[in-house]
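This report refers to the structure that appears directly beneath it.
As you look at this complex, bear in mind that one protein chain is not there, while each of the others sits in place.
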Amino acid sequence: MLWYTIRRLLQGLITVWFIATATFWAMHQVPGDPFVGEKAVSPEVEANLKARWGLDKPPLEQYWIFLTNMVQGDFGISFAQESRSVNDIILERFPVSAILGILAIVFAGLGGVLYGALTALYRNQWPDVIIILLVIIGISVPSFVFASVGQLVLVVINQLIGFTVLPVAGWGDISHMLVPALVLGLGTMAFLTRLMRSSMLEIVTADFIRTARSKGVPAAQVFSRHQLRNAVLPVITVLGPSVASITTGGFVVENIFGIPGLGQSFVLAVQQSDYGVIMGTTVFYGAFLVLMVIIVDLLYAWIDPRVRLE
Amino acid sequence: MLLFLLGQVNQCTGTRSSSVGAVHAATGTITLNLAQEPPQLDSTKATDQVSGMVLGHVMEGLLRYDANDNLVAGVAESWSLTDTEAHFTLKQGLMWSNGTPITAHDFVFAWRKAVDPTTASQYAFILFFIENAREITSSDMPVESLGVTAVDDHTLHVKLIEPTPFFLSLTAFPTYFPINQAFYESRDGGYGSNAEDLIYNGPFTISQWVHNANVRLEKNENYWNRDAVHLNAIDFAYILSDANAIINLFESGDIAQASLNVELIDRALRNHWDIRQHVDGSVFFIEINHREDRLTRNYNLRKALQYVDDPPELVNKVIKLPGNLPGKSIFPVWVQGVNGKFREEFPAKPIMTNHDKAREHYAMALEELGLDKITLVMLSGDNPSANKQSEYYQSKYAKVLGLELKLDRQIFKQRLQKMTDGDFDLVLAGWGPDYADALTFGDLFTSWNENNRGRYNNPEVDRQIDIAKNSSDPRTRMEAFARVQDILNEDVAILVNYERGSLYVIHDRLKNVARRSVGPDPDYAFAYIVDEES
Partner (left out) sequence: MISDLGVNDIGTYSFKRANVDLDREEISRPSLSYWQDAWLRIRSNKRTLASLCVVVFMVLVAAFGPSLWHFEFDSQDLNQTSKAPWSSRAMTVIEPYTPWVDRPAVSGWSDTGGPTNFEVVGFPSIEFVRLTWTPVQGATRYTVYRTIVDPEDGPFGLPLGTLIGESENAYEDRIDLEQDRYWYSVEATFADGSTASTTLPVEVSAATTLAGAIESQWVDSDSDLQPGDTLKTPWHPLGTDYLGRDMLARLMKGAQISLFIGIVAPLLFILLGVVYGSFAGFLGGKVDSLLMRFADFVVALPFLLFMILFKLVFGIGAGESGILPMLVALVLLSWPAAARLVRGQILQIREEGYIDASRLLGTKTPRLILRHMIPNTMGVILVTFTFAVPSTIFTEAFLSFIGMGVEPPIPSWGSMCNDGRKTMETTPHELIFPAIFISITVLAFNILGDGLRDALDARMRSTE
């Protein structure tokens, strides 16, 4: 297990290097100059600006500087917010996205397991039908529609009640996070519900359930100890990849709800051609995903003894 | 499901928002949003509107604008201006927010910093009216040679290179704000990046700046005119640019002011909100590429485009926002003339939409160019209003002339790059005034102006602007500008589309908020909250 972990981490490092290289290469193909401004910039000023960010050096040297700095955990200075380092910006924004993402996954995971179990329990009865209907909506309606509608619903609720039940936008405490996280988690929740449902139905017919039943184990215990626990396993495997899909949705949700996360900062950086932030965010985020996949794999191996670590 | 889960969640947490709401009379606090995070608050480098607005509240130049848009005393107590120099006498006993006295040296330091080539400030050009400023920025002269000197702690002497009758209004511009040298150097390159990396001399100080989340201003107790400041705090609690989200915040009573786009007008009307109009002073136009190899060099083609142009239709049916004025001239209606408004004294040529004439000129252009059909590229920004307008022109040109317009939409920097490189035939462009004088628009199409991205070159325009720049006589200057206005129209140098206006809604208890075309906008410095009853 330890050896396996070390090997996976080493592979992860190489992957991060690959991501960094691809990002650097892509950024250098982008046409345009980050220093053009609304007001024309004189050649002298532009030369000064280029020198400040080391863009006057040959690409290979820039690449080397970029890599060596990155190894030391330094992504340089933002082009748009000159006096701030990219590290500061990422460190400030990542926790926001992370909290939102975690909350969304918690919603999605809990909701998915709960609803999945409910549908399986009440197969073809009205709770099943309703939840399936909601699942269909959750799977087929894009997150940006949910976000827009969700915010409007909040406004209406706040107006009906007469005071701010939950804030409409912004960032601060948990009350700001609930609705965005919910909107963000809906798609994944629907997906997990479906997965949980089929997994539950499959397990109902499994031999060990029949054995447990015939041994006279109470139905509630069969459900909680055997059926639910085993059915959750496949749900855990897809949690890793859902991190990616949740961050995708995060781009829109952060923009619509005015949440200062990484997604919002990336979109802004793209609009401002803030090379430093674009490269830093991509590499950081890529590294984070790699780490998540490794963790989920290890977690799965730890939960399910049937999985052999090669 | 949303509602169902909402109930579940609320039971679990039961937390409430901490914001005090749009206006809070008891604490004298108003809550607002910022469209974006200020990139930095170093006044020598700030270029964007948000930074300018925040700086306008926490800093003060030699002069400032009051709530009625008059230029009044700021740090300076008295001043005098001639064709070649300006003198300012500073008020006695003024202090920075940390207690250090404000002196003339603070201005010298800031202005030198702004033109210093190592600062690489995009707005260095706004100091180019001062002796040697241009040469310093291009590294031809030392920074110390800038034509500004602190005669003593309270006297500032400025040498000008040409008559600059509007110089006083420039001193209210953020790039002209003072910076305390000792403090600047103590921040070790980080000046302006955090609330504690600044000291203030304006009506407010920044008490909290959580990056990308909020900026909170509190009344500056060291400000000389503190009795005129009624608000205790301005809480920019949201950094948000999505128009719908902002209006949602307004509707739920979280912010006191919100801008209104055309899509949101009906909603505002249904809610009986107090809608106001604001003319932001900028002019939007189609800039035409006049470079050698371009089809748009052809006069008849440009004339055809001019005859197709229908600014009232654009404003009434595409932009649809009251307050926008159909464009007739590069000089907007608010520009001052000799005695009254420039446009009243020197009316622009009327709009001459005429499809038949357009087709005539187009046919002539085709013949001269030896083409069967013309395809042009229109460069534009990547935002909804640019999309609407460029699609309108595409459809319009095809319908009236049979001209194919290819749209080239680019994000901000890429668009600017293409404009600078001349990689376009037509571009949707705009110009906001840097100072309150016709010159900010007038010299835009001179051959030497770097912002003349279409490289329009007309010796007569250059000559007229030279006349205007070398005179301080209002009549001489305005007549020169009037001549430029006519030439640009006759020669179809550009096609003026509209003068931009905007709508906003404001909390009915918040009063005395100044909106202006030049200077920090909006300005809450002298705003106040009225009681519920009144």
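For this structure, a couple of remarks:
Here the chain labels run A and B in written order, and each chain numbers its own residues starting at 1.
Criterion: a residue touches a chain if its C-beta (ideal position, glycine included) is under 8 Å from a C-beta of that chain, and two chains touch if they have at least 3 such contacts.
In this text, all values refer to a predicted model and were calculated from it rather than measured experimentally.
Interface note for the absent chain: among B:E185, B:D274 or B:D473, the touching residue is B:D274. Within the complete assembly, B:E391 is the residue of B:D48, B:E85, B:E391 or B:D466 that touches the hidden chain. For the chain missing from the display, the contacting residue among A:T119, A:T188, A:S242 or A:T282 is A:T282, taking the whole complex into account.
Residue in contact with the omitted chain (choice from A:P95, A:P127 or A:P142): A:P142. In the complete assembly, the contact with the undisplayed chain comes from A:V252, out of A:V45, A:I131, A:V252 or A:V296. Along chain B, the points of touch with the absent chain fall at residues 243-244, 261-267, 269-270, 272-277, 312-313, 315-318, 320-323, 377-379, 382, 384, 387-388, 391-392, 394-395, 399, 406-409, 414, 503.
The omitted chain makes contact with chain A at the following residues, 11, 14-16, 18-19, 22-23, 26-27, 29-32, 136-137, 139-145, 148-149, 152, 202, 244, 247-248, 251-252, 255, 266-267, 270, 278, 281-282, 285-286, 289-290, 293.
Definition applied: only the chains that are shown with their structure count from here on.
Taking the mean of the C-alpha atoms as each chain's centre, chain A and chain B sit 38 Å apart.
Contact residues on chain B toward chain A in their complex (touch as defined above): 1-3, 5-6, 9-10, 13, 15-19, 21, 33, 36-37, 39-40, 42, 45, 47, 117-118, 120-125, 137-139, 189-193, 197, 211-213, 237-242, 244-246, 248-249, 251-254, 411-414, 416-418, 420, 449-451. Chain A makes touch with chain B in their complex at residues 31-34, 36-42, 44-46, 48-49, 52, 80-84, 88-89, 92-93, 107, 111, 134, 137-138, 146, 148-155, 157-159, 164-176, 178-179, 182, 186, 255-258, 260, 264-265, 268, 270-273.
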